[in-house]
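Scroll down for the structure; my scribbles are underneath it.
A selection of the complex's chains, in situ.
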Amino acid sequence: QDVTIPIIVKDTTSFYWQIVLAGARAAGKDLGVNVPELGAQSEADINGQISILENAVAGKPAAIVIAPTEFKALGKPIDEAAKSVPIIGIDSAADSKAFKSFLTTDNVQGGRIAADGLAAAIKEMTGKEEGDVVILTNLPGVGSLEQRREGFLDQVKTKYPGLKVIADKYGDGQATTGLNMMTDLITANPNLVGVFASNLILGQGVGQAIAENNLGNKIKVIAFDSDDKTVGFLKDGSLAGLVVQDPYRMGYDGIKTALAVSKGETVPENVDTGANLVTKANMNEPKIDALINPKIK
Amino acid sequence: MTITSTDAAAVAPRRGMNILFSLTLIGLLLLLWIGLGIVTASFWTPLNISNLLRQGAMTAILAVGQTFVIITAGIDLSVGAIVGFSSVILAWLLQAGVPLWIAIAATLLLGVAIGTFHGFGIVRMGLPPFIITLATLTSLRGIGLLITNGSTISITNETFTNFARADFLGIPSLFWMVIMIALPAYVFLHLSRWGRYLFAVGSNSEAARLSGVNVNRTIYMAYILSATCAAFVGVLLASRIGIGNATQAEGWELQAIASSVIGGTSLFGAVGSVHGPLIGAFILATINNGANLLNVNSFWQRIITGLLIIVIVYFDQLRRRSSR
Amino acid sequence: MSRLEELAHRHDDALLTEASRVAAGTPILELKGLQKNYGYVQALKPATMTFLAGEIHAIVGENGAGKSTLIKLLTGVITRTAGEILWCGHPVTLATPNEAIARGINAVHQEVVLCPHLTVAANLFLGDEVNRNGLMRTKQMETMAQAVLDDLGFGLPADVPLSSLTIGQQQLVATARAAMRGTQFLIFDEPTAYLTRQESAQLFKLIRRLQGEGVTIVYISHRLEEVFELADRVSVLRDGTHVGTRNIGDTNENELIALMINRSIEQIYHKEEIPLGEPILETRGLSGPGFEDISLSVRAGEIVGLYGLIGAGRSEFALGLYGRHPIFAGEIRWMGRKVEIRNERAAMELGIALAPESRRDQGLCLNLPIGLNINLPVFRKLSHGPVIGRADEAANADKQIRDLSIKTPSRRVLASAMSGGNQQKIVIGKWLSHGARLFIFDEPTVGVDVGTKAEIYRLFAKLLKEGAGIILISSYLPEVYELADRLHVFRGGRLVGSHDFHDATHEEVLGEAIGV
């Protein structure tokens, strides 16, 4: 087993990226590839990811799979790296033409799906797509979160003029901060009907705030990504829906494609792994169930 | 620090603002509250006061523990990491079917162990407190992540997760926890001889030693108290957000130290109290709560927080200096 | 040209030489209603004094009388509350140390204010470095510093960190520093407090030499014989008030004491006939860091004096006895029983109390209240269960403050706000309340005024009568000579001579200490 294909994710401390790594690990085992699992410790740490990419290249692997943290910033380093190693991109794009193949989910699209889900949930509750909504972002300056926010705001503006975004707030990466922000927003805005919490940690914090105040039937929350905590909230109605991507497949197919590239085979240039809205209604469908219960161990 | 030749003259023009200057820290906090009560309708609602008390509670407890350490002229950077780590350990033990009380006790004991390790590093190995607690900060996050494999462990025990949102006599249980920590902490720091020893060690450890104070034991004690408070906050956090996650409470060490320093603790040791850090923590919580109620843009919120910290500590410094 | 003058030459400028044009014997510095308040404390009440060019002017007064405050006002350390200062006939602000230095006013302060982390040479040249092309000439400064130290006969190395010197040695460095700066007006605030006779003599030589060069000297001391030896005129402060100035020829010790404390004391050295009891402590061939092969004993009711020059190893011996420093060889017998004293608490539990030499480094928690400092060794006794008895705590602190007449409005005042002598009294008070069998007092009366000194000696007698023994370490020969039942002389960490009360003359004791 002397083929090495490292995978570089954005943030090894997040559950989402752990699923990506689990997929990559499984692929490594299935295909007989050595898969170092690398990544920065925060999605905001651009410089850290560049350093890790540099180090990975120094190890002379057969190929590298990377989820670029930031579109522009990773462009040059990837160009540079691609001079000696084939690069496969996953999850997010980068300002580089050097990718041999690209497996992405469209985060802007994810934001749109969230807006649709939120509008539907509000309509189900009140009969019309109207009312005050807020969008919460876990951390400023993180590319994918910005794209989700962008998609959400755009969709609300163009498709749901009845929904009014009354607050657009950023947290500091902590679930507790999300929880505190949410309780304060509830206090200050009695007419609130909907919330978009654009990542997992926020989903946990906001879900907790809703559960704490038993407001599941008054305020509809759409969160992004899933784990058993947020799936639990989905079940008990504290969250109205989850937008889930297919991180496992991204990791698995990323390694598979990289191996193919390193052997000189031709591979599709672009693959969209998709994003889906999970609600209480569809959560038991086998396809969705596989998404919210990934085989990570 | 600065000396002007016109001390006497400089006092005069300030006359008009005298009332502001003579306000104690708690006065400044009340001023914030009154101001917020005027500009927002929802500030003085019982629900919001409950929220506020809940939001400041965890930092307050951390800050009290941190204060013990700072009084000895040390610093404990690991408290945030201990909080996250303890939430993981507790969730893990509960997941493994360990009874709740045993799990909590075990988590607190782990806090004691971590504090002991800090004491050991400082006293026996001669490491600077900054370094040993920075090292634990780094390592504990790693161990926590290893246990959870980078994700979170859900806590299914309803009794436990209900606790953090419960009220008792109309006051949030989390705030009761602050009282439960603050009262013995007050007795310990201000009324017992061990408290005096903390101050003495922070002021002049050689003089303390020659006066028969067991300096090493005092240092151990300070770090154990700080780490145990942090472990306790980890338990509360686990109850509040219902998960164990190693990356939670990131940066809370700075919040705790800031609360303590805003509350009048000196980073050079030998100056501090129990009520100071409590007020400091609730000042910070109030700023955030107020900004949320006023729906201040998150970015402006940061800017304002920074400015308010300067203003509040400046007034407090002025009062301290003039009362001398 | 001596090294000193050579250095002083570097400072030739108009502001500095202004003073040298003032004729000897005419006023160079006048105070008109100079006043300083610390909050409600009136440290210096409106004072009017005149200093004449070229004179040695002594200032005496009780602890807390305002002597150091006056000096700090003159050197720009603190700013005055009211009043006027005339320098060479015209008013000056003296608001910053820089201004004072620029005019040639320098001081050797009571508490050594130097930078412990810097070398001796760096301290000597601090703020006044020798530069070329913007870079410091470190080597050159070291050579120059060494030359000055040798010139002054201090025998100190210039290239070691200041913190490695004893306080006495640090005081000498501060003296050298002040002398180097093209001084016109030089103030000494109790310079001999930590010096032995030997070093004091050197200092006096330096002072006379500076006077010969036209420098005006202000000399503050609690040792009246020094005042009579050196000064031309003497001023007395009492409770912040200037109560009089005398020509030295027109006054005597008794008059000065009466002016200082508003009453007279018959006798300073209070020695009662107290029967000696059983030995409390014996050491046999005790060796440790800084001392070697020390054998002595202390009996109940006995004062054992230890005399020696700076660095003779007396303090090290005391710290060894007290468990602060390891013992390499020899044994300690306590009440006839062999004991091992592993740490300070073990010593305290046996019944040993140590009032250490350096009040700043070892004695006091300066930024804590007086009460806490006094009670620190006895909190265990003052506690009921976990909680300290507040009343007991207050009572004990107030008792010591009263007994030692520590001049403070309240036990809650920080120790750092006390005058030097009052700080020293806190260190003594700390250990009096402990109630031990053996008291080790290391330089207990440094900076303490005559009145209180007499009080302290009376307290010694009281302790002795209660059956305690005392080891009295002092660099002030009259003190040990008059009080000690048995006097041991240390040199280079060894015991070189032992005498019973008044068995040897001053000269003999001094001879042993110096080693001639």
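Chains here go by letter, A, B and C, matching the order in which they are written, and residues are numbered from 1 within each.
Everything below uses one rule, namely that a contact is a pair of C-beta atoms (placed from the backbone, for glycine too) under 8 Å apart; a residue touches a chain by one contact, two chains touch by 3 or more.
Quick caveat, the model's predicted, so the values are computed rather than measured.
K.L.:
Only one copy of each distinct protein chain appears here; write out the full complex's composition as a formula using the labels shown.
P.N.:
So the complete complex, counted chain by chain, is A x1, B x2, C x1.
Operating definition for what follows: only the chains that are shown with their structure count from here on.
K.L.:
Based on which chains are in contact, what kind of graph results: line, ring, star, complete or other?
P.N.:
Contact map by chain: line.
K.L.:
What chain lies closest to the overall centre, CA atoms only?
P.N.:
Closest chain centre to the overall C-alpha centroid: B.
K.L.:
If we define chain centres by averaging CA atoms, which chain lands farthest from subunit A? Would you check?
P.N.:
Computed centres place C farthest from subunit A.
K.L.:
Rounded to the nearest whole Å, what is the centre-to-centre distance of subunit B and subunit C, using the mean of the C-alpha atoms as each centre?
P.N.:
That gives a centre separation of 43 Å.
K.L.:
In whole angstrom, what separates the CA-based centres of subunit A and subunit B?
P.N.:
About 33 Å, centre to centre.
K.L.:
Averaging over Cα atoms per chain, report the distance between subunit A and subunit C in Å.
P.N.:
Distance between chain centres, rounded to whole Å: 71 Å.
K.L.:
Pull out every residue in subunit A that's touching 2 or more other chains.
P.N.:
Answer for subunit A, listing residues that touch two or more other chains: there are none.
K.L.:
Touching residues of subunit B toward subunit C in the complex: what are they?
P.N.:
Against subunit C, subunit B makes touches at 3-5, 7-8, 187-188, 191-194, 196-197, 199-200, 203-204, 206-214, 270-271, 324.
K.L.:
Touching residues of subunit B toward subunit A in the complex: what are they?
P.N.:
Interface residues on subunit B, with respect to subunit A: 40, 42, 45, 47-48, 51, 54-55, 58, 145, 149-152, 154, 165, 237, 240-243, 245-251, 288-289, 292-295, 297-299.
K.L.:
Any idea which subunit A residues touch subunit B in the complex?
P.N.:
Touching subunit B from subunit A are residues 12-15, 17-18, 140, 166-176, 179-181, 183-185, 187-188, 201, 204-205, 208, 212, 227-229, 232, 296-297.
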